Structures are given as structure tokens and as C-alpha cells.
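Only one protein chain is missing from this complex, and each of the others stays in its spot.
And then chain A:
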């Protein structure tokens, strides 16, 4: 290692030699940096999983435009939209088809384990509005009280979910009704529910008697092939007389939902602060280690100053130390962070996992903040006055 660094820096790797001279302190410093990395990884992992969990249900549907109530910041939030606006929208020459989408949470008492399923009510006669993996199952929904169940739902044993097929359906009680799962799809746990369920709009209305078929939560529109989405939306905004409605492209709705979850909802803000705190903890740990190291070697640095070494030489030593700490502290942080995210993902069924993007981001962030810490720590070098050596 020493020879490799000597080749890289073109001088004795004094930073490396200083750090490794006191192995106990070096190990503690690496543990500190690794801890800060783990903090950031876990918080970033949760943030990423929140983003993935927020966008996942949008992936169940295939639409170009979504009409929602003014307060509908998320797919499962906000008021209803009158179905009449869908009929009005269909008057636009570029709007091919429309469907009301109902959303509600259905509790499932599994005998000691209550799970909540975010339930979407769709028109089973409009397979174009669901994505490919769900199209085949949609025909089963024509039968009242049948459902397509999320086989990755939190609290649903894997073996039980795997056994669900049309020949061996799973019947279960909820909201005083017996529902029958004929088939499954891959969803997963989220922050607002343990999993998902697709039902027909009629089944949905029987599960939620207070809801009306005339007022779905959102209206999904599919446009004619090659239609200009933005131009159509602009026309729809003039066509639909309720100007309080949010008429957005389906993609924009997903992006706005994500932004809302990350910046307006407490969970998003808390995880964002978690990342910040992890970064600050890392910054402080590296600064403390480097600052103490500079203070410990002030006399040696003063000696080097007397010998004619220039300021950039000292900056190089401290930056070398910062990079060593950042790089070597990152590796155990990556291993522990990956392990924690994997375990958390299995327990919660949230999409928690270490991604290459996260690893690279944290590595670069660690190196940048280590170098910043090193830069700050070199201010103490000014105290190394070679004239004081005599």
C-alpha cells in the first residue's frame, strides 16, 4: 500500500504512514467513517424505496392523462372527480377512451395479523388501462367480489400467495364480504399500505358503500396514437368547466406525487434530514480525526516547514489522509449498509436495496466531504511556526 501511494503521490505517503502508525486510532477513525456511511446508506435506501413505492402503483396503469381533484396530491389522497367530466373529455377528438379509477384501503384481518391493501377499482371491460402483467387477470374481475391480489404484500406468506391461481383461488373475509383472489401480480409493501389489490369498480363500490359510481378518485384518459399530450391537456382545461380540477399528464401526476411525498410529507422530510445528518456526522468525524492528527504532528510539520516544504505539501498530506479515511471507511460502510438494507427490505417488503447509483453517490460524497474536512483541518497548520522549534 505504501509503495502504491508513493507512486501515486510521487513522494513518501506521509499521510498513510501517520494514520497507520497508531493502528487503534486508525481503526476507530475508519469505524467512525463507516458508521456515517451506514447512516447515509440506510437513509438514502429508505428515501429511494419511498420513491419507488410511490411510483410503483402508477406502473399498474397505462394512461396518458389523469384528471384529479384539486387536493389530490397523491394517488390515494384527495377528493373525488365527477364522472361527467370524463364524458366531457371524451368530446375532444384526441381523447380515445376514459376510465374512472377508484382508490381505497381495505383492511384484511388475517387472524392476528392485520394487513392493509391499497385497493384500486377499475372497469374490467377496459384492459387497455392496465399494464401488460395485469391484462390477463382483468377478465376474472367481471365476476363480483373477485380480486387480483398482490403476491408480495407484507404479511402474506409466500407459499400461500404462490398457491393462488384460478383453479385454486383464495377466499378471504373483509368488510363483511367474502372476496376471492383468482390470480396475483407483483406489487410489494409501501408506506401507506402493506400491498395492493385490484377489483372491479362494482366490487369496489360494494366494499365502500358510501362511495358513488359517479365520483371516482381519478379519471384516466388514453389519447389517440400520436396525439400531442400537452396540447390536448390545454384543450381539456378549456373544455372542462370545473377549473379547480388538476388535469395533468399521467407522467406529470407521478412526478408531482413523488415531489409531494419527498418535500411535503413528514416521512420524506425526515428521511431527507437523515441523509443530511449522516453527511454531517461523517464530516465531523473526518474533521475531528484529521484535526487531532494535525495537532499531534504540529512539531513535525513545523520541522518540515523549516526544511523548506511549501504549504501545498502539507495540504497534500492532509488530503491524502482524508482520501484514505474516506475510501477505506467506505468499504465496511458499503458492506454493513447493504446487509442492513437487505434485511430491512425482507422484513418490510419495501423496495429497499443497495443500488450501484447509491454506492457511487455515497462514495463520491464521502470523498468530497472528506476532502472538505481535510481542507478545514489544514487551518491548524498555520500554528506550526518553525521559528518556535528553536
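Following the convention adopted for this analysis, a residue touches a chain if its C-beta (ideal position, glycine included) is under 8 Å from a C-beta of that chain, and two chains touch if they have at least 3 such contacts; residues count from 1.
The criterion applied here is as follows: contacts and distances are computed from a predicted model.
Trainee: Any idea which of "Dihydroxyacetone kinase subunit L", "C-type cytochrome", "ATP-binding cassette domain-containing protein" or "Aerotolerance regulator N-terminal" UniProt assigns to the chain that's been left out?
Mentor: UniProt lists the chain left out of the view as "ATP-binding cassette domain-containing protein".
Trainee: Among A:177, A:224, A:259 or A:310, which residue is in touch with the absent chain?
Mentor: A:310
Trainee: Going by the contact rule already stated, which one of A:14, A:53 or A:130 would touch the omitted chain in the full complex?
Mentor: Touches the omitted chain: A:14.
Trainee: Could you pull out which residues of chain A are in touch with the chain that's been left out?
Mentor: 6, 10-12, 14, 17-18, 20-21, 297, 299-300, 303-304, 306-310, 386-387, 389-390
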